[in-house]
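Read through the structure below, which is laid out as structure tokens, and then see the notes.
And then subunit A:
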Amino acid sequence: MIKKNTLTLHSLSVSKDSRTLISVDTEVKPGSITTIMGPSGIGKSLLLAAIAGVLPATFTQNGSVCYDGAELTALPAHKRRLGILFQDPLLFEHMNVAQNIMFGMPQNELSKQQRADTLLADVGLQGYGQRAVQALSGGQQARVALLRTLASAPRAVLLDEPFSKLDMQTRHQTRCWVFDNIRQQGLPCIMVTHDEDDALDAQGPVITITQPEQDTDKLC
Partner candidate 1 sequence: MFSTALLVSRWLFIALLIVPVGAGIVAVLLPALSYFPAIGEHHFSLAAFSRLMQVDSIVHMAMLSLFTGLMATFIATVGTLSILAISYHTAMLGWVQRLLSPVLVIPHAAAAIALGFILSPAGWPARLVSPELSGWIAPPVVSLLHDELGLSVTIALAIKALPFMLLMALSVLAQPHLADRLQKQVCVARTMGYTPATAFLSVVWPVLYPLIRLPVLAVLAFATANVEIPLILGPGSPPTLAVAVLQWFNNVDIFMRLQASAAACLHIGVTGLAIIIWLLIEKGAAALFHRRRCTGARNFASWWLSVIAYFTLGTLILLMLCMLISLVTWSFATYWPFPDTFPLGITLIHWQTSLTALSQPALNALLIALPVSVIAVGLSLLVLEQEQISHRATVSPGLKKEAVLFLPLLVPGVAFLFGLTWFSQFIGAGVWLPVLVSHFVYVLPYVFLSLAVAYRRFDIRYTYVGYGLGASPYDVFWKVKLPQLFAPIMVALALGIAISFSQYLPTLLPGAGTIATVTTESVAVSAGGSRRLSAVYTLVQMIMPLIGFALAWWLPLRFFNPAAWSD
Partner candidate 2 sequence: MIKRINTLILLISWAVTAHAQTINFHAWGGSPQVNRYLQWVNTQTEAEFGITVNHVKLADTSDAVSRVLAEKAAGNHDRGSVDLIWINGENFAAMKRHGLLHQNWVSSLTNFALTNPDKNRNMTMDFGIPTDGQEAPWGKAAMVFYYNARYLDVPPKNAAELLSFSQQHPGRFAYPLPTDYLGISFLKYLALTLPDIPHERLYAPVDAHSLRRVTMPLFEYLDALHPTLWHEGKFFARQASRLQRLFDDNALFVSFSFTAAEIPAAVSRFDLPTSTRTYAMADGSLSNVHFIGIPYNSGHKDAARKVVNFLLSPRAQARKKQRQVWGDDTVLDVSLLSDAQSRLFAGEQAHPAALPVNGHNQLLAEPHASWTDALREAWFTRYGDHL
């Protein structure tokens, strides 16, 4: 039976020169955050790239990514609608805060400006819409980045070490806030991290990758 709003990885693996670097087979339910743990350089980010559809051409992927039973693997990245968040908020600096949020909204959405303002107000950033993104603090930028992703109505959210650049104080706070929002929206989420605290706060299944194939493997 096909479950609603579920992201499934069917033995998805990334390999280079016919050597498998990472392989995962899992199902992520709506509102649940699956953590993929492992030391850096093991290819966790490559796995996310494969899910998002932006795997560099020198790597090959096997297996498939499905959403509600429909295969996403054949789609180009921009049609998969999988929102991605990196450790840097990566806000577009040529746009102001509201424009950043509006950029991702579906085309047919009405009164985008108004909605952006409402979303901002909801997270305590009332009246920040017209500001330049550079004027925001790190925590504020992280919030805007998530708002931007959520406003684009993604099928699922991918988190690539999203909190590693925040300092200890804001990290926990931001993390809880991000996770709460994802759960509220009922979105399936995959997070890769090497921080145990991230996994604890996520309160979801944890897949730990241990493949000490570090000797010749140099990933940039």
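Candidate entries met the following condition: all candidates are chains of the complex that A comes from, given by their letters.
Here is the rule we use: a residue touches a chain if its C-beta (ideal position, glycine included) is under 8 Å from a C-beta of that chain, and two chains touch if they have at least 3 such contacts; residues count from 1.
For clarity, every value in this text was computed on a predicted model and none was experimentally measured.
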item: Among 1 or 2, touch partner of subunit A in the complex; value: 1
item: Interface residues, subunit A side, partner candidate 1 - complex; value: 49, 52-54, 56-58, 76-86, 88, 90, 92-96, 99, 103-104, 106, 130-135, 148-149, 152, 154, 158, 220
